[in-house]
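Right, I'll just put the structure down here and ask away after.
A single protein chain has been omitted; all remaining protein chains appear in their positions.
Each chain carries a letter (A, B and C) given by its place in the written order, and its residues are counted from 1.
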Amino acid sequence: MVTLFGVFLLTLLVITAVGILRAEHLFVAVMLTGIFSLQMAAMFFILDAADVALTEAAVGAGVATVLLLGALALTNDRERPSGIRPWWPLALIAAATLLVIYATFDQPRLGDPDAPVHQHVAPWYLEETPRLIDVPNVVTAILASFRGYDTLGELFVIFTAGIGVLFLLANPSKGGALSLSQSAESQGLRHHLVPRVVGRLVVPFIVLFGLYVQFHGDYGPGGGFQAGALISAGIILYALVEGESMALKALSFRVLAGMIAGGALLYVGVGIAGILLGGNFLDYSVLSADPVAGQHLGILLVEAAVGLTVTGVLLTIFHSFAARDQKS
Amino acid sequence: MEVLLDIISWVLLVSGGAFVFIGGVGALRMPDFYTRMHAASLTDTLGTILVLLGIILQAGFTLSAVKLLAVMVFLLLTAPTAAYALANAARLARLAPERRALDD
Amino acid sequence: MYLAATVAILVTMALALARALLGPTVYDRVLAVNMFGTKTVLLLSVIAYLYDRPDFIDLALAYALINFIGVLAVLKFVQDFTLRHKDAEH
Partner (left out) sequence: MMEYLGLYNYWVFAVLLMLGLYAVISRTNLIKKLIGMTIFQAAVFLLYISMDKVEGGTAPIIQSHMPGQLYSNPLPQVLILTAIVVGIATLSLGLAIVIRISEAYGSIEEDEIRKMDNA
């Protein structure tokens, strides 16, 4: 039965994607992207990927729409109506689609326990996590400990993207810093009573929930990536209802830059601490007398580092877009 | 007792589903934007309450029941806020001098 | 019984998607996105019980908390848009 739900949702997913493609009004495309993200999250949940669904929820609902709308406000919300489209891209794409679909007939069907993916390292992770790391959430264990090196790389990609956005959008004439003027637009939605009251009420709960997701990530779905996205969504909400300058008073650019760099440094620092204590890079077992307790400590620190950097980067990007809005 | 609880949550879940569905039909069939919004948001809140109450009855006194209650409370707070914001945005744009740019 | 509710929610999702694709104004589409969001919250709650993993209500809670941020962003977008055009006229 659940498979049928999945089929239904996937069909809606394809329809939405076609709708996004056909929308000439970019604003409409952004709204449909929001629906697309909701469908993806539901689909991930049906396919047993609770952690991934939570990430998609936090990123898709809170951050992606706001960033896309911010970019539309700075550019143009209409696509130029196109004349005659050349036929060859469509033909090429149709042929390639058929080719990929032909290739899928060699795939093991959905949920096949004998599929090659499930034979290699995954059973080992599932069996050894309770003994070596002793956290219930295997996804967190792999993310932070077994494949901590991968996650370090991902963290630096996010770090670099944040720095890149700052380089592109910061205003050099003001010493490289972004500045906000108290113009009418930076007031946000202050004169709308209902969003303001509800927003002020909900923001603390979002941040609290973010912290819960951060520190409960060993036991349930959650971790630094989800928590970072959730907390930045909360702060973005605050910025929307109270104006960007108020949000910057709460978390200034200096603090955000500190969070970005501090998170990255903390992650590397935990790795180096492992070397200094006689283990390998990012080997947490040596961090404490008991290897399992060391693993717990290492995962806690690494997830905190991820949460710090993700929050810092997403908020920096949001504020960069918003500050650009003030100037133009 | 068990049977009674089951029956009540059956009724709640099914009627909640029915209200959700009616809201969906209303949002599709109503003639203009504001009436569509009315259909969507009004039955949205009622459907939400019924469905979530039905699940809470099944959950009993557990942590997840508290979480479900929180989901309900936050939905009831945020969904009308979103409806307010949306109605306001639509009204603002109608009054705006450049209405063609925002109309489809 | 969860199945009945799930089917109703999924059908409503399809209806909301139809509204999002038909338009005709952009606000209808935003309305559809918002509807889709609340329906997703319900769907996740129901499926968590259908799967008998009630600890996954966290996901529904996340959506319940942050789903309306998108609509508030739309309000701010429209507000800035109209402001800018008023500025341009004067």
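We take it that contacts are C-beta pairs under 8 Å (C-beta built on N, C-alpha and C of every residue); 3 or more make two chains touch, one makes a residue touch a chain.
In this text, all values refer to a predicted model and were calculated from it rather than measured experimentally.
Novice: So which of the visible chains would the left-out chain be touching?
Specialist: When the entire complex is considered, the left-out chain reaches A, C.
Novice: Looking at A:G220, A:G234, A:G263 or A:G294, which residue reaches the missing chain?
Specialist: Missing-chain contact among the listed residues: A:G220.
Novice: For a quick check of understanding: of A:I35, A:V139, A:V203 or A:V302, which residue touches the chain that isn't displayed?
Specialist: Residue touching the chain left out of view: A:V139.
Novice: Even though one chain is hidden, which residues of chain A still touch it in the full complex?
Specialist: 3-4, 6-7, 10-11, 13-14, 17-18, 20-21, 26, 29-30, 33, 36, 40, 43-44, 47-52, 55-56, 59, 63-64, 67-68, 70-72, 74-76, 79-80, 82, 85-86, 89-90, 92-94, 96-97, 100-101, 104-105, 107, 109-113, 115, 117-118, 121-122, 125-126, 129-130, 136-139, 142-143, 147, 150-151, 154, 157-158, 161-162, 164-165, 168-169, 219-221, 223, 225, 228-229, 310, 313-314, 317, 320-321, 324, 328
Novice: Spell out the interface residues on chain C facing the chain that's missing from view.
Specialist: Residues of chain C in touch with the missing chain: 51, 53, 55-56.
In the analysis below, only the chains that are shown with their structure count from here on.
Novice: Could you classify the connectivity of these chains, where an edge means two chains touch, as line, ring, star, complete or other?
Specialist: Basically all the chains touch each other, so complete.
Novice: Taking each chain's centre as the mean position of its Cα atoms, how many Å separate chain B from chain C?
Specialist: 10
Novice: Give, as an integer number of Å, the spacing between the C-alpha centres of chain B and chain A.
Specialist: Result: the chain centres lie 27 Å from each other.
Novice: Taking each chain's centre as the mean of its CA atoms, how far is chain A from chain C in angstrom?
Specialist: 19
Novice: Which residues of chain C are in contact with two or more other chains?
Specialist: 13, 16, 23, 26, 30, 32, 37, 55, 58, 61, 65, 67, 72, 74-75, 77, 79, 81
Novice: Could you pull out the residues of chain A that touch at least 2 other chains?
Specialist: Chain A, residues with two or more chain partners: 25, 28, 189, 192, 195, 199, 202, 205.
Novice: Under the touch definition given earlier, write down the residues of chain B that touch chain A in their complex.
Specialist: For this pair, the touching residues of chain B are 74, 77-78, 80-81, 84-85, 88, 101, 104.
Novice: Can you list the chain B residues touching chain C in their complex?
Specialist: Those in contact with chain C are residues 6, 9-10, 13-14, 16-18, 20-21, 23-25, 27-28, 33, 36-37, 40, 44, 47-48, 51-52, 54-55, 58-59, 62, 64, 67-68, 70-71, 74-75, 78-79, 81-83, 85-86, 88-90, 92-93, 95-98, 101-104.
Novice: Quick check: in the complex, which residue numbers of chain C touch chain A?
Specialist: Those residues of chain C that touch chain A are 3, 6, 10, 13-14, 16-17, 20-21, 23, 26, 29-30, 32-33, 36-37, 40, 43-44, 47, 50-51, 53, 55-56, 58-59, 61-63, 65-67, 69-70, 72-77, 79-81, 83.
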